[in-house]
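Below is one structure. I have some questions about it.
And now, chain A:
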Amino acid sequence: MIPISYNVRSLMVRKTTTFATAGGIALVVFVMAAAMMLSAGVKKTMVAGGRPDNAIVTRKGSGAELSSSIENNAVSLILAAPGVKKDEAGAPLGSGETVVVIAQEKLGGVAGQVSNVLVRGVPDNVLKVRPDVHIISGRPAKPGTDECIIGKNLVGNYAGMNLGEKFDLKKNRPVEVVGVFEAGGSSFESEVWASLETARSSFGREGLVSSVTVRLESPAAFDRFKATIETDKQLLLEAERETTYYEKQSQATAIFVSVLGWVIVVFCMFGATLGAMNTMFAAVAQRKREVGTLRALGFSKFNILTSFVVESVVLAVIGGLVGLVASLLLTFAHVSLMNQASWSEITFTFAATPNILIGAIVAGCGMGIIGGFLPAMKAAGTSPIEAMRG
Partner candidate 1 sequence: MTLFGIAARNIGRNKLRTSLTVAVVAIATLFFIMLRTVVWSWTSASEFAAKDRIATRHKVSFVMQLPKRYAEEIAQMPGVTAVCYANWFGGKDPKNENDFFATIATDPASLLKVYPEIKTSEAQKEAWIADRQGALIGDSLAKKKGWKVGDKITLAGSIFPGNWDFNISGIYTTTTTNVDRATVWFHWDYLNESLPERSKDKVGWIVSNISDPGASGRISKAVDAKFDERDLQTITMSEAALNQSFLGMFSAILKAIDLVSIVMIAIMGLIVGNTIAMGVRERTNEYGVLRAIGFLPKHVAQFVLGEALVIGIVGGVVGLALGYPFVNLGVGRFLEENMGQMFPQFRVQPMIALMAFGLAIGLAIVAAILPARKAASLQVVESLRRVG
Partner candidate 2 sequence: MSENNGKSDIISLTKVGKSFWRGKERLDVLKELDLTMKEGSFEALMGPSGSGKSTLLNLIAGLDVPTSGSLKVAGSELSQMTEGDRAGFRAANIGFVFQTYNLMPVLTALENVELPLLLTNLPAAERKKRAETALKLVGLGERMGHYPRQLSGGQEQRVTIARAIVTDPKIIVADEPTGDLDRESANDILNLLGRLNTELGKTIVMVTHDPAAAERATVCHRLDKGALAL
């Protein structure tokens, strides 16, 4: 087995070429990791809002909160269903919410550009059902007023969305931002939360809610809850675990990002692998005499083959690591994308999961192996005498 130090030294001798080739691979791995991290980030953000012991009820066939409407009298029936947890006062833990998207002017971009922001009308007990939400500045909205709290991702990005500022929900119906909240990295952080009454009357949804979210006694209580809700022929409702619901909501966007990412990555990998192949072929040609010497010394063809493949892999892994480390910097970045299902803009982050990190390195190795294989075969085929003569 030819020592790896031989390969490493050879790579260092031809510094410029090594850096250029490794650089190409670094860029490819970077792009690949970025795409996968964004896709994972989309899923993570969406699912972060859901708890396995929360269930969300919408009108049957609506597919999303935005399209769904449930009559007021149905809400109490839902809250009375078996499996719903009660609070210390014996009241069911659940919140009927109204959801609307409004077109708000974005700041910092093209003048007049609007984007859809999700406004959620929530009842006074909403924080009990969603305890992962915390006010980080200001205070909660006073019940029964035109005050609202906004998720931290909205702050400063839209007109009127800052502590103490106002924006219109309806003509002559401004809401004042009294607090900013964080919600564990979930999509709620891109929402405005106003009181249910304010939202309903602003949008002409009196007597209706978009959805009802309930806390279950335990995750296992879901099946019985669902069965009860869905058998009622009058109401035509469907119930889902909150985690499942949000996963579905993010599906279209996550798939879109993945597909786009993979198409890009495949092209780039092709290019970088060819580049690595080029470099290795040149290296093999340049070191013909060395290889001949090694063979004369007794190293077998197989030794030579593996040595060059290893060299190519080392080259690729160096590039891959650089690209990977660079991609980790993305975890500090935010991307705001239009989420298909909720038709509103949500801020996503790049999520670096262990799978992605491993996958990126494996891809780097793969490029190294494929790129280096043919040149290594050529090197292995070198006859010692010919090599030394040349």
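Selection criteria: all candidates are chains of the complex that A comes from, given by their letters.
Basically, a residue touches a chain if its C-beta (ideal position, glycine included) is under 8 Å from a C-beta of that chain, and two chains touch if they have at least 3 such contacts; residues count from 1.
All values reported here derive from a predicted model rather than from experimental measurement.
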{"item": "Options 1 or 2: the chain contacting chain A in this complex", "value": "1"}
{"item": "Complex interface listing, chain A residues touching candidate 1", "value": "16-17, 20-21, 23-24, 27-28, 30-31, 59-64, 66-67, 100-103, 106, 109-110, 112-116, 168-171, 202-204, 236, 260, 263-264, 267-268, 270-272, 274-275, 277-279, 281-282, 286, 289, 335-338, 343, 345"}
